[in-house]
Each structure stands twice: as structure tokens, then as C-alpha cells.
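With one protein chain held back, the other chains of the complex are shown just where they sit.
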Amino acid sequence: MGYRVAVAGASGYAGGELLRILAGHPGFEIGTLTAGSNAGAALGTLQPHLRSLSDRVLAETTPQTLADHDVVFLALPHGASGPLAAELGEDVLVVDCGADFRLADAAEWEHFYGSPHAGTWPYGLPELPGQREVLAGTKRIAVPGCYPTVTTLALVPAFTAGLAEPDVVVVAASGTSGAGRSPKVNLLGSEVMGAVSAYGVGGVHRHTPEMIQNLSAAAGEPVTVSFTPTLAPMSRGILATCTAKARPGTTYAALREAYLAAYAAEPFVDVLPEGMWPSTAMTLGANTALMQVALDERAGRIVITAAIDNLTKGTAGGAVQSANLALGLPEEQGLGTLAVAP
Amino acid sequence: MGYRVAVAGASGYAGGELLRILAGHPGFEIGTLTAGSNAGAALGTLQPHLRSLSDRVLAETTPQTLADHDVVFLALPHGASGPLAAELGEDVLVVDCGADFRLADAAEWEHFYGSPHAGTWPYGLPELPGQREVLAGTKRIAVPGCYPTVTTLALVPAFTAGLAEPDVVVVAASGTSGAGRSPKVNLLGSEVMGAVSAYGVGGVHRHTPEMIQNLSAAAGEPVTVSFTPTLAPMSRGILATCTAKARPGTTYAALREAYLAAYAAEPFVDVLPEGMWPSTAMTLGANTALMQVALDERAGRIVITAAIDNLTKGTAGGAVQSANLALGLPEEQGLGTLAVAP
Amino acid sequence: MGYRVAVAGASGYAGGELLRILAGHPGFEIGTLTAGSNAGAALGTLQPHLRSLSDRVLAETTPQTLADHDVVFLALPHGASGPLAAELGEDVLVVDCGADFRLADAAEWEHFYGSPHAGTWPYGLPELPGQREVLAGTKRIAVPGCYPTVTTLALVPAFTAGLAEPDVVVVAASGTSGAGRSPKVNLLGSEVMGAVSAYGVGGVHRHTPEMIQNLSAAAGEPVTVSFTPTLAPMSRGILATCTAKARPGTTYAALREAYLAAYAAEPFVDVLPEGMWPSTAMTLGANTALMQVALDERAGRIVITAAIDNLTKGTAGGAVQSANLALGLPEEQGLGTLAVAP
Partner (left out) sequence: MGYRVAVAGASGYAGGELLRILAGHPGFEIGTLTAGSNAGAALGTLQPHLRSLSDRVLAETTPQTLADHDVVFLALPHGASGPLAAELGEDVLVVDCGADFRLADAAEWEHFYGSPHAGTWPYGLPELPGQREVLAGTKRIAVPGCYPTVTTLALVPAFTAGLAEPDVVVVAASGTSGAGRSPKVNLLGSEVMGAVSAYGVGGVHRHTPEMIQNLSAAAGEPVTVSFTPTLAPMSRGILATCTAKARPGTTYAALREAYLAAYAAEPFVDVLPEGMWPSTAMTLGANTALMQVALDERAGRIVITAAIDNLTKGTAGGAVQSANLALGLPEEQGLGTLAVAP
């Protein structure tokens, strides 16, 4: 039978990916699906790729429609989760795919999001040291942002191994699904096909403080992060180029060894064999993060390139992975490592 | 443990998709993988999206390396399956994803393929009337071509219901994976991105006689088929526009009813609700065929638009579906209906 | 100095392409640019690829703002040109890129467009027999639709040479710019990338009566046209597969000769050498229509595949070509035959 699960925000991209995963997960039974302006519609008209759920009718997103479930996934615009979560039972597992509960620092939240801080929940990135213990049995999970997921996985081993200075530059290319499903001229196919474009330049992207939070915790000191996101002509995927100044004496052998050791036992993170480089195509629809390690001795920088599917490991897959841990299910249940390629 | 399976041609696109499906299939255990010029390489260097199989080393494609398996999938260039299959045991289930055994008419084979006809095997399209009985227990399966799969599913109900004249025009757009993985200038990303192009125009594409064979059988009389394939800037998917002259008196209601009746019980074929039109995006990585029905009364033609993933329902998924039937496994086992979108 | 030109609808895709061409045209001087909701904005914020016109501010689209020009190009939504054109002077050359004045048959207009017929203007397809004489000196031009442009060019020679029966099936793939710049969910990059989809199936697309009008005129009898448009993952381009039943006795040699003769003197239409097939990539940004000829003897059909850039030869380039003729300028002035590829 499995845990009964509700998904709020089922008509968006994150909601759709949650449903794709949950429909194949033996530990869950899909209950109520909700939406905002799409409430009342059949899911098949909005997510026609989810054939087995076509006839499900979307309810409105309210505490009442979401009641009577063991697990509630929230895939809502930033700021919507806070008030809603406050009305969901404390014995219900609430997994927020939005940003509301990711940041520990209220001032940072208010600076970047311009609204009062809703609080801080256990952070759903199981690969962080000690984080599986934090997530076991929790009733509240803040799913990391897509960019922080991949950049944190890419850089934490260098910091925990003491190989990196706290001087980080990250440039990432994301597929357009990361920008959501609201129709905007700049997201039209005619505009994005054949084009890579910049946005959120100069440290203003809202995922920046989340990266700083994660990397500073790993480094044990404040880390500066220059983060530039770009939009690439593909629907899904993030390729992040993550560089940090190398500590004096850092060798390539030590760097590679640190990463192999950090991720040897991880089911969803792979350090690629030497000579191979990550591509987002290797991760499409899979819950994997793939990376490669380089040391640029002339420039004195560690360069980690890493790929994820922003909707899977970067959002919905990561959410289910953490939910599995919270519920005591096998961490890998319902999650795949085989991508759809080519 | 499941049936022990070998895949010949594991480094190509069809082979990769077979492995993606087989790795998640509870009834199969993946045995030997073989390749031609890539023999000796680790699968991870060639199919890096298949993480759990990365360490498998490819053997050469010979009768000896393929021996000692319950099932052998052949994903080889046209013409290679015939001689190889002759050396595989009669008690082994051999599933040929190539063209060698699809056509019943040796003259047609020789006209289109220019080599001696290897024979005719049971045709792996379970949705054809009576075909499940043919496939049950068989030891040899000829998997349909990708274009014939979608066009046959799209047009057979109109013929079996007596609504169509034997005058068919089909134009289909395919993703580039249908053209295989051999490097050619005209298949470079720089050439195909941003471009739709024609090829195989004028009745010369090798899938044409297969369509004629299938539709003539359904019509009970010879059907003429004008087939034009085109190449679209996407990796996967086929959208086929399939038209046939309407018999006098054909109504839209009768047409729609014929299709709903034909596919009501089919697990992998869906007639979309009125007002929705198929997109290849609805089928990515799923074993589904989605279609919509229209009657153009002015032009006097039935127009069926249909979408599949050429590598899944169009090749590897269809192959596994038929293999399930041959082995007495549940037909849907290991096959999904949820596509990866957006 | 050149003729003074206004462009109404300068913020859309057709308007942008008009400006790209007009800015390099030695016979024109760009005057007022207008828009609807974007009035007041600088062009550079809306069409940032047109660097030399960045500082132009858009006026509102009214008869007053468009007055005092020698030529007015209208790139407006269907239905908007009629009332506006009535208020522009009779001595001004008005070139309508919309549909309002394309159809001769008022009943057909009302059936497909659902509004009163505004009238019929000289049809801006100079390659039609006798059409250059019609366009010379005219003060009103109805620019053909993008699909009718390519399908008419592709099929008229077969009809004028008496080689085709009046039984036509056309399937065309268009880039998404043909659907305009208004933001809609189904046109988002996330939805269209990696996807070919059907729309307007069953004879309901508004370009169908225009094709019937053109082909019937060439055939000298009513032609039935089954037309199916599809959307392909590219910004620009149309590849049309145009088939007609062959008259008995039609030979490939006669067919090819008819096309070579028809287009030998045309500056913008090329019949490709045998063995080459058109691709939209060969036409990007150029005012060319490229086609190839085939006769499928088994199916008894003529198959012409043809490519254009929907915004250039299919709209703005065709508009300028006809305007050149109307004004007595060299027909090719300001128009290129070199595409941007790869």
C-alpha cells in the first residue's frame, strides 16, 4: 500500500517530475494532487506525458485538500510554502521543494527574497557529512535548490579535505525548465533555441547565499562565492563549472583521492574515470550527479565540472531521496541511475 | 534470477536503450554485451548514462560469445542478423531489432535491401490483430522498424473498420538517433540543429515495403503508400502524419469510435482526448504510442497524427514487449508509460 | 535618400525581420516604427539583435503615426490590417503581412477567420505566372502566408505542366517563430525543445483555403488539399512535403524538366541538383525557396520537398520582394540568397 502522498503544485515542472518518480515508487501511493489556477483540470491536459495519471483531477492547494496524507510534497512558488506548512500536521512529513526553509540566516533570507524568514528545516542533501542522521525520522525537509545541489556536491570534498581556499567562482548552464512553466517572452522556444544567455549576474541570484552557507560549513570559515547562472537551449540539466583557489601544496593526486574517497559509497554521485567529462545528457531523468576533477596548476585553481538533471537530482529526485531517509525506506527506492540518452 | 540475456550491438543507440530497459526489468539478468569495433571497451566509456553497467566490458559479436543465454537481442546493422541468428540455438529466444526478418516477400526484400532474403520471423507488433497468439512461445521475433511501428498503429484501425481507401500518404519527422551512431557530416550537431531536412524521398526508404505489408494485410487488399521521412532537430522521437482517403460515408464519429475500440484495452497505445494533439515529448523514454484522429471532410481524407519514441516503442521497448509475450512474462513488465518531460 | 518606410508591428517576429532587411536595403529609409502594448519602448529592448536601430522609440499603431510615409508595412495580428489600411492614403504603398486581403472568396474568409471579409489585394508571390505584371505599380499588396508560399511554389509547376491530378496532401514542419511572440505555455522552450508536435490537423488551419486558391488557379480546376502543419524544435524555417497524385503517363524526366523550366530564371527559387535534398538550414535568413523533385511510381505520386525561412521568403523577404516590384526597384534589391549556416 505504501505511504499516502499528496503533491501540491502538480501542474508545474517540479510537480510533474515528482509524480513521474512517485508513480514508480513502491513505497508510496499517490493521493491528492493540487494546483493554483489549474485546479479543476485533469492532469492529462497539463502533464500529458504521465499517462497512468491522466484522469486525476487537480484540487485547489489548501490545508484541507492536503490533509489526511502521510507525506506532502510542496512544489510551489517561493514564499507559498511557509504559511501552508504551518497548517499541516506535525506528524506529517512535509517536503518543501521551494526555498522557504533552506537558509539558516534570516537576514540573508530577507536580503535575497525580500520577505520575512519562515524558518529553517533540515536540509535535504544526504551526501553532506552527517546529514543522513539529521534527516532520519524528520518531519520537515527543505529540498536544496538545483544550483546549490550540484555546486555543493562539487566543492565540499575539496573543502573538507583542506585543499581549497575560500575563494570560489561558479558558472553554471541550466536548461530552461529551471525557470518554470509561467509563460514569458524570454522563455519562448523561439528565443531560447540556438541561444545561451546570461541572467542573475553579479551575485544577485537567490541561490548564492545557499551555496555560501553550504560551502562555509564545509570549509569551517566564510567562503566567498561568485556565482553566474546562464540559460542553455535544452529543457533539462545543469552543467556547473566550479572552481576554487587551491591551497598551496595541493596536488592532483590528493585532490582526486579526496573525491574518490568522499563519494565511493554514494549511490547517486559518481566521479568519472579520468579522461571523461560530464555532460548533462548522462543524467537526464536520473537521480545522479556526475563530476570530474582537475587541478590547473598554472592558474592555481581546482576545477570541478559537474552535471545533474535539475528536475531530478536537483529537485524531485533529491526530494524523494531525502523523504526515503526520513521515512526509514531504502534511500535508493524509486530512484534511478540510468539516464535517458541519447 | 530471471532469464539470462545477451545484447549484441551494445554500443549503439538501440543497444543502449535495450540495456536501459533490461537493467530495470525484474524478469531478466543481463549477461554478455557485445560490439563490433568497440569490443574490449568498458560500456561506461560508450554509454556513460548507464551508470550501473559502467564496468561491463564488451565482447566481440560472435555465436560463441552469445551462447549460453536464454535470450539474445540483436541490435546490429541490417544484414548482420541473418548469418548470426543461424548459429544461435533453436531453443534460444532471438529478438532481431534489425530488418533482416521483417518482410515476407523475398522480392521486396531484395529490391529494397539488395541482398538475399534471410527469411521471415514472427512480427513483433503485439497490437496487430491476432499477433499476441503468434508471439506466445515463439523463439524468433522480428522487431518492426520505427516508422512502420508508428504508421501501422496509426492506420490499421481505419482499415480494419473499413473506413479507408487503400491510398495512403505518410510524412514523418524523426529524431536523429534513428540514423544511428556512425559519425557522418550530415548528422553533426552543427548541421542538424535548427534544421528540418528531407531524405529518402519518392518511395525509396526501406521501411516503405514494411508499411505496405502491414497495411495491406489489414485492408485485405493492396495498399499504396507514399512515404516521406524527414529529420528533425531532436535526438529521439517520431511524429507521423498518416493520411488515407476516406471511404464514402465515413463519419468522424465512426472513425473515432473505431480507434477508441481498437485501443481501449491496449496498455501502450492511447487515443488522446479530443482537442489534444500528440507531441514526441509525451513519449520520451516511454513505451507508448499516442495518437489523435481527424477527418478532413473537404479533402476527403482521414488524418491520424501519432507519436512514439523511436528508440523505445519504436525499437527496444517494442522488442522487450514482444519478448515478454514470447517468454510468458507479463506483457508490460519492465516497460513504462511515463515519459520524461519537459 | 530612398522611399520612406513605416513598419507597424515592429516588436514582433515578422516586424523584426522586416527591419533587418529594410536596414540593409539601399532603396528605403526607415521612418516610424509602431507597436501595440510595446509602444513607448526603445526597439533595442525588444529586438536587441538589431543594433543599429536600438535607440528607435516605438510609436502607437495609428493612421496618424503611419502617415507621411511612401510605404507602410503592416505586421499585425490577423484582422487588424483591414480597418487600418482603409485610413492610409491611396497613394501610399501598403504591404500587409497579415491574412486580411489574401483570399478572393469572402465565404472562405468568413469560414476560416470568423469575421467579415476586408477585401482582396494583389497577391505578393511574384513567381506565380503573370504576377509580376499584377504587382508592378500596385499600391496594395497582400503578402502570402508562410505555408502557402512554400507549398504554392512547390506545386504550381506540376499543375501548370499538366502532370498532377487535383489531389494534394501537404505536411509541413515549421519553426516556432511562425506561432508568433505572444507568451504561451505550449510555446515555451521547455515544451518545444526536443519535440515535434501536431496542430491544426484535419483541414482547419487557416492557410488551407489560400493553398486551395493558388493551386486551383494553376490547375484550372478545383484542387483538394489535405494540409497538416507540425511544429519543430527550431526558431525558423519550414520544410514542406508536398505530394500530388501523378497524371497517368507522367515521367520523372518530364517532371524534373517542368520544374527546371519553371524556375530557371527565378532569382529566389532553386531546384536542387539531383541527389541533394532541401534543409531549412540552407535558407536561414535568405529569401530563397529550395526544392527537390521526386516521382514515386509505385504510389503514383509526385513528391516535392521544399524549404524556406518562414520569416524571410515566407514573410518579410517576400514582402520586400513584392514591394520592390510595386515601386519599380530591382526585384532582388536588399534581398540575399546566402543563408547563415551552420
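Letters are used for the chains, namely A, B and C, taken in the order the chains are written, and counting of residues starts over at 1 for each.
As a working rule, a contact is a pair of C-beta atoms (placed from the backbone, for glycine too) under 8 Å apart; a residue touches a chain by one contact, two chains touch by 3 or more.
Keep in mind that this is a model prediction, so the values were computed, not measured.
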Chains still shown that are in contact with the chain withheld from the display: A, B, C
Touching residue (missing chain; options C:213, C:235 or C:305): C:235
Residue, one of C:11, C:174, C:283 or C:324, that touches the chain absent here: C:283
Absent-chain interface as seen on chain A, which is shown: 169, 171, 173, 188, 190-191, 193-199, 201-203, 224-228, 230, 232-237, 239, 241, 243, 277-281, 284, 292, 294-301, 303, 305, 307, 342
Touching residues on chain C - with respect to the absent chain: 13, 16, 20, 23-24, 44-45, 47-52, 177, 193-194, 235-236, 270, 272-273, 276, 279, 281-286, 288, 290, 336-342
Interface with the unshown chain - residue positions in chain B: 13, 175-177, 179, 181, 183-185, 187-194, 233-235
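One rule holds for everything that comes next: only the chains that are shown with their structure count from here on.
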Between chain A and its twin chain C, rotation from the CA superposition, multiple of 5 degrees: 180
Distance from the mean Cα position of chain C to that of chain B, given in whole angstrom: 37
Multi-partner residues of chain C (at least 2 other chains): 188, 190-191, 193-194, 233-235
